[in-house]
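Taken from a larger complex, these chains appear in their original positions, while the remainder are omitted.
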Amino acid sequence: MIEFSLHKTLHTAEGEMQLNVSAKIESGKFVSLYGASGSGKTSLLRMLAGFMKPENGYIKVNDAVWFDRAKKINTEPQHRKIGFVFQDYALFPNMNVRENISFALKKNESKEIVDELLELSGLSNLANRKIQALSGGQQQRVALARAIVKKPSVLLLDEPLSAVDSGMRAQLQGTLAEMHKRFGLTTILVSHNSDEIVKLSDTVFHLENGKFQQQAAPATFFLNAFTPGTLTGTIVAIEDNGNAVVLIDDRMIRIDPSIKRLKINDKVEIICDPGTVSILDHRDC
Amino acid sequence: QSSKQPTLTIAVAANMQYTIEALVTEFNKTDPTKIDVVLGASGKLTQQIMHDAPFDIFVSADTKFPQTLADAHFALEPPRVYAQGVLVLWSVRPEIQPAPDLGLLQDTVIKSIAIANPQTAPYGSAAQFLLKKYDLYNRVSSKLVTGESITQTSQFIATQSADIGFTAKSIVVSKEMKDKGKWVELNAGDYPPIEQAAVLLKNAKGNHEAAARKFYSFLYSPKAKAIYKQSGYLVK
Amino acid sequence: MIKFDPIWLTLKLAFGTTLILFIVAVPLANWLSGKRNIFKTVIEAIVSMPLVLPPTVIGFYLLLAFSPANGFGKWLEQWLNLRLVFSFSGLLIASVIYSLPFMVHPIRSGLSSLPPSLKEAAYSLGKTKWQTLLKVLLPNIKPSMLTAIVLSFAHTVGEFGVVLMIGGNMPGKTRTASIAIYDEVETFNYYNANVYAGILLVLSFITLLILYSFNRKTQQQGFY
């Protein structure tokens, strides 16, 4: 159980902003923070990690008090059992990939987990590479692996997958979900990607104007943004046979439209026929 | 070092280096006592002695510093003068011919005149005295360049950085300098005697006092006086 | 007549001083590179003070401090049976004091220019401040450490005024190469002076070249 109530004055674009957030997160849950750029998501993570000192409030994690302004408790980041993935990765340039990941381990701890993580994040071949010789996406994967290796009781992720291509992203989301479960982590993820949030998290907190405006199941939260039963898209191509290609977010479908006067760049709405839904894969959860 | 053969440590003014080497060689002909020589500027050595530097004898380039030590009770007995320095005018520039009347110092050919610091070096105060006596001091004072010690002053002259300068005879007759340039001895009556004294130090008291006293008295022996004379000093 | 005692002594002093300085300066520089306050700014200025005074004068003040006639020196002599004047240990301490700024400043500015997230990342992995400093921060400011070591080492080799005053030019004990060269120049033995200077230059040049080559390797791998 993580419980916090925090207050901090942020110096934002529009002058000062009061960040005033409180929440209870059950152990083992996967929580996402969603909000516009500059809304204070990174700042909140930094306060939870102990890198930024809140002006007021408290943080309790599993009966331990990490911060309490009134009682003058402020546990050091070292003793907070956190994993943190930084927006700028913050990898150690003096170490290679394997060393970065195993750095957190104590001398007598088994290194098995390191190999496992290298494998899981597709870094096995890069294990002896210097950080500087990695591409952006590779660096992000190292940062993720490094944060997980210590099996932290709270995993804090600041947009960990933003520079990864979609194939790798799907794979890493899988890894992340698996890790989260396997180690019984409590995870707080900052993400701009609603897809990712829905896939991974149990609850989403919407941060706006320094407050949690909403706390909901991701499906419910994001659903409100769309018209039910319909999809909007853009025509990106008209093929020779008259078929139109419609772009719906990240995905294209080819349709044979009844309306023939479609042009490229037209915005269209497609109503989905509930009768046509068929199950591809039945997964238990 | 065994106690049978004591080692003396003597502090010696830097410009006395060759003289003291000759003295030690001469002394060791009859006495095997090992003598370590620590060279330095007289002033610096004095400071160090006053802070318990382990020196047995101090051979200074003047009388003031040994007297200071005696006054401050660092000496076993009052200092004694062992020799007297001789002031010379020296130039390495081929077109300059030093002369004892000092009139040439006003010549425009001479842009800089080296002199030892009158505050710290006895040769410097002697040179200053001489210039004042000849009523030249104010006229040439803008040309004066000051060396911290008599050796530095000599380096100014030897490297021709200074066109001419006042230095010690002991330097111009030394084996390194004796073929360099031209020098002239200045009239000893025109400046106060540049007396150089040595003093037996408190540190000698104890197991090697006898050896120290022996070398100390050797400094005033006829054999030593011959060496001083050879090195360009005046002895009484 | 060239003796190797002074050269040997110089190297001993330079390596010793550099080592001690490194151990002393790293925590100090780390402390200084943290969150700024006026107190730190003042300490930082004080660290530079030894530079401002002429070496012989510092030597003189140290002589006063170390002298068994005075408080601190007396205490050392009575309680620890240690006499710092005219001894190698005294030289070592004096050199450390005098060269302190050369070690502290470059390391401190190197640490200041690291992105703060590096330190935070190590903290989040449970590492103490010390572990973070030694295993993450220092290895990533190699150019600055090199500067610090080179300046301290070279400065100690050439250091002379303090050494002369505190050390007293005792052959084999406190007569370093720089003093030997000084003596030779003072007594017009230019040939000997040149030989000593030559040996010193060549030895230092080789030492520095080795240091820089290490650095060159680091740099080629692309640095932060």
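For reference, chains read A, B and C in written order, and residue numbers begin at 1 within each chain.
Everything that follows uses one rule, which is that a contact is a pair of C-beta atoms (placed from the backbone, for glycine too) under 8 Å apart; a residue touches a chain by one contact, two chains touch by 3 or more.
Fair warning: this is a prediction, and the values are worked out from it, not measured in the lab.
Each chain type appears once in the view; across the whole complex the copy numbers read A x2, B x1, C x2.
In the analysis below, only the chains that are shown with their structure count from here on.
For the pair subunit A and subunit C, the distance between C-alpha centroids works out to 49 Å.
Between subunit A and subunit B, the centres computed from C-alpha atoms are 84 Å apart. Averaged C-alpha coordinates give centres for subunit B and subunit C that are 36 Å from one another. Shown for subunit C are the residues in touch with two or more other chains, of which there are none. None of the residues of subunit A touches two or more other chains. If you check the complex, the residues on subunit C that touch subunit A are 115, 117-118, 120-128, 135-136, 139-140, 221-224. Note for the complex: subunit B touches subunit C at residues 9, 14-15, 17-18, 36, 38-40, 44, 47-48, 51-54, 149, 151-152, 154-155, 158, 171, 174, 176-177. Across the interface of their complex, subunit B is touched by residues 56, 60, 63-64, 66-69, 85-86, 164-165, 168-171, 183, 185-190 of subunit C.
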